[in-house]
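A single protein chain has been omitted; all remaining protein chains appear in their positions.
What follows is chain A.
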Amino acid sequence: MTATSIVIPDGMPQYEDQPRFDPALIRADFPILDREVNGHPLVYLDSGNTSQKPRQVIDAINEHLARHNGNVSRSVHTLGTEATLAYEGARAKVAAFINAPSPDEVVFTKNSTEAINLVAYSFLNASLSPKGDPRFKLGPGDEIVISEMEHHSNIVPWQLLAERTGATVRWFGITDAGRLDESELDELINERTKIVSIVHYSNILGTINATSRITARVREVGALLMLDCSQSVPHLPMDVVDYDVDFIAFTGHKMLGPTGIGVLWGRGELLAAMPPFLGGGSMIETVTMGGSTFAPPPMRFEAGTPPIAEAVGLGAAVDYLSAVGMKAISWYEKELTAYALDALQTVPGLRLFGPKVPVGRGGTLSFDLDGIHPHDVGQVLDAEGVQVRVGHHCARPTCVRFGVPAMTRASLYLYNTTADIDALVAGLEKVRKVFA
């Protein structure tokens, strides 16, 4: 055997030029990685479900609750002021993280699901109002375009909206290789299309969708474009200006932050044209017994006391990710994904769903093992300390597309190492033994 290596000519980008970090130092920041599960060191391969939290995030939340707790945007006292500064500071950090032109374009929600619902309900509410902005008015004949690889959170809100307005939901298909099928793009997105909402990084196939052709077509027909970035913002550098989208949704808990906080980013002029979603305190301009007028975005969409400590935690998560560097994280995960794809290929009877090469895909690896039900696969892996997700991953249409009721999914993040992949592969051998 002779080893081959490709020499990249001088003057071209070299592998060594990629920004890097030391995974051992990263792991030391995550207290949970010290624990054991069922007598084995924890091997956490379920970050696509929820990520683990570094000490810095846990400390920031503790510190806020212990020292600065007060309600936001309504108090003149010191604690209220500190809490408001912390909450708005987190908004500014999130805005900078995705290169939003203004922090006012960042709306805090409960999660991605609520962020997508907020946009869907804007369409419904505008459609019901005679004064609704025409860009958000939907009726029979209008079309909403989503895809077969969506999470249920980017399917159900649009189905409900279509049922209530008489509009039609249309779907991008998936190719056998697990890519978005853009072959019918020009017919699928047409003059009747009002919004296209697709996943940026599939939570089940790991596919990272190239969006530029879709964006160009959306602009051509004058529709709006939303990206579900729940899986991409935690793993890839995101620049909303560069992507030229209208809305993105993502969630804090998949990017080292706490649960209970998500983000809707929207283009400023669109948010300004959108009617309120939930009504209540904080979102008003003035309230009389005859009616109310509403605050400008983002407050218009943040009724009631918001998740304050959670926002502070998300701000700390953004600081952490930025300090490591999103380019370094995405490169590290790309190398890890390449290793995992090779390693999984050595497991007899394993069928991988989604792209087989670490290009245009992230470290979300779903597979079938010899027809053994994913519940059983996950149970045996758990006995070995290996935590994976099993089931339909809230993406049933994708499972149906590939003819399986469920899949087993390992999903990687910056604190995973090749040793975790090795533990997974060894665990899969155990699974095969139990169910042989």
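Everything that follows uses one rule, which is that a contact is a pair of C-beta atoms (placed from the backbone, for glycine too) under 8 Å apart; a residue touches a chain by one contact, two chains touch by 3 or more; residues count from 1.
Keep in mind that, in the parts below, contacts and distances are computed from a predicted model.
Peer 1: According to its UniProt entry, is the unseen chain "Cytochrome c oxidase subunit III", "Na+/H+ antiporter subunit D", "GntR family transcriptional regulator" or "SUF system NifU family Fe-S cluster assembly protein"?
Peer 2: Hidden chain identified via UniProt as "SUF system NifU family Fe-S cluster assembly protein".
Peer 1: Touching the absent chain in the whole complex: find that residue among A:L341, A:V390 or A:L428.
Peer 2: Reading the full complex, the residue touching the unseen chain is A:V390.
Peer 1: Which listed residue (A:R351, A:H373 or A:R432) would be found touching the missing chain in the intact complex?
Peer 2: A:H373
Peer 1: Any idea which of A:I98, A:V218, A:A406 or A:I421 touches the chain not displayed?
Peer 2: A:A406
Peer 1: For review purposes, identify every residue of chain A that touches the missing chain, sorted by number.
Peer 2: Residues of chain A in contact with the hidden chain: 38-39, 372-376, 379-380, 382-383, 390-392, 396, 399, 405-406, 434-435.
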